[in-house]
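The structure appears right after this line, and notes come after that.
Removed: one protein chain of the complex. Kept in place: all other protein chains.
Entry: chain A
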Amino acid sequence: MATSMYPGQLYKTESGRLFHAGAIAIIFVGLPARGKTHISRSLSRYLRWLGVPTKVFSVGNYRRQIIGVEVTNDFFSPDNKATADLRIQIANACLDDMVKWFAEGGQVGILDGSNTTEERRQELVERFKAYNITPLFIETICDNPAIIDANIRSVKVSSPDYVGWKDTDAVDDFKRRIDNHLPFYKTITDLNLSFVKLINVGERIIVNNVHGFLQSKIVYYLMNLHICPRKIYFARNGVSLNEQSYRADAPLAPAGHRYAENLKNFLLNLRENTAPSSPSSSTPETPRQLTVWTSSRKRSFQTAAHFLDHEEIIVRQRSVLAERNPGVCDQLTPQEIEEKYPDECERAKNDPYRHRFPRAESYYDLANRLEKVILELEREKNDVLIVAHESVIKCLYGYLFGLSETDIPSLEIPEGVLLELVPTAYTTEETRHVIPDTIAGVNWQQQAANFLSLAGKVPASPVYMDHYLPDDKRKRQDGSTAYSTPSSSPTSSTLGLSGSPSATTTKQREISEEIGQGPELAFRL
């Protein structure tokens, strides 16, 4: 293999081989309403986010496309010879497309169908093996009627098949559809097959003959998946004393502390006000605990540290949540980057997601680094607030919405805004709240004192007070309150990397003048 001196390119070529796995066909097995569609969607979202070319082939969608939505129960009865051919035809159309897609370079194809008979499974195995595609079966078994019922009501009734139906009718119809499958359903018993059995949504998992890194990653992901309701909040970190430099890792500016305090007050208020009056859910929700995750970069965890005065709130610091390393672009303005690295800028414009400036991290690198956070996020049942840098939030947000890699770099996560996300089976709901500046009247000295009084955890040393000396930074704080307007303020690692530096140019200049002594100050502290 030729050794390329172009790191971005090298990574891109090699990325398909990252997991040393060839093509994998994931075949779902199970009765209707066992969560196959939910799992396949989540899984494909995860794999695609990892950079693995993944696609879901849903037999149900093919059926709806070919013969329309209006079908009766008889259609699904395996006894019905008249429709049997048609059903086989539909399933094969789906399968053919899948095989074709593999030939075009797909790595993981997910076949979302019921595949309940052994003959059908054997047929699939032979078909895929002929193309050198590794089959992996995922069987979802559910013997808890409550879970099935909940699934039918929440997901199936809203499915395109039942548009315009009365809920109770739809449920009954669907249950009959399940009954039709029941006599022909055989659980997987062939131990030669690679399979994963998920029993009652991850309560028990049986993994048989599963080899390969990517496969074990898939199993690991399935282990962490849950379907409990919860909320995820995102907020950017406050303004630091030196926004220009990644390396300086400057502490929060006074304005940043004020923002942090506002964020805390706003979020706690929001949760208090919405928790008791949640009319949408019929079941009484027990209030979930709030956990705050933050990176080990100073401006992030100092923002999150404001939550520490509420002792029931857990604040966790994770070094993997650190922002994207800008590499050689550190401390450079977009113009300077353009001047110094015109070639790199060109490549960055062509592939903003994967291009890596010398010694920097691309979004792809960041995504890989964030993988374990994703899995922990999947597993977490508490509500989580993630206080991090914009680049990190973009990546996590991109994951939760299943965005493609071209969308992630151009996402906008404005400052001074709290994102509230509620993941559901098919989509993720998003609400954006502008954080009001509720402590605008408080002067900076009072605010510093507030922060200090939070604990003996932050000793009030003279050095510490240096932050709050009334220097020229104070003007900025009293003036525009940069954090509370939802305009995207430039930060070091978005410079030039997003490929649209011109919009932020003037403001950039302004700030760099204001905090010209930033790095020095940061080092002295």
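Throughout what follows, contacts are C-beta pairs under 8 Å (C-beta built on N, C-alpha and C of every residue); 3 or more make two chains touch, one makes a residue touch a chain; residues count from 1.
FYI, contacts and distances are computed from a predicted model.
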Protein that the absent chain corresponds to, by UniProt name, given "fructose-2,6-bisphosphate 2-phosphatase", "RING-type E3 ubiquitin transferase", "Bardet-Biedl syndrome 4" or "Ribonucleases P/MRP subunit Pop8-like domain-containing protein": "fructose-2,6-bisphosphate 2-phosphatase"
Residue of A:82, A:130, A:163 or A:191 in touch with the missing chain, whole complex considered: A:191
Touch criterion as defined above, residue of A:91, A:171, A:248 or A:385 at the omitted chain: A:248
Selected residue (touches chain absent from view) among A:121, A:236, A:356 or A:394: A:356
Hidden partner chain, touching residue among A:263, A:305, A:384 or A:400: A:305
Residue among A:100, A:129, A:166 or A:204 that touches the chain left out of view: A:204
Touch criterion as defined above, residue of A:172, A:371, A:407 or A:430 at the omitted chain: A:371
Touch residues of chain A, complete complex, unshown partner: 1, 3, 5, 7, 10-11, 14, 17-18, 20, 191, 202-210, 213, 216, 219-220, 223-224, 245-249, 251, 294, 296, 298, 301, 304-305, 308-309, 311, 314-320, 325, 356, 358-359, 361, 365, 368-369, 371-372, 375-376, 379, 454-459, 461, 463-464, 523, 525
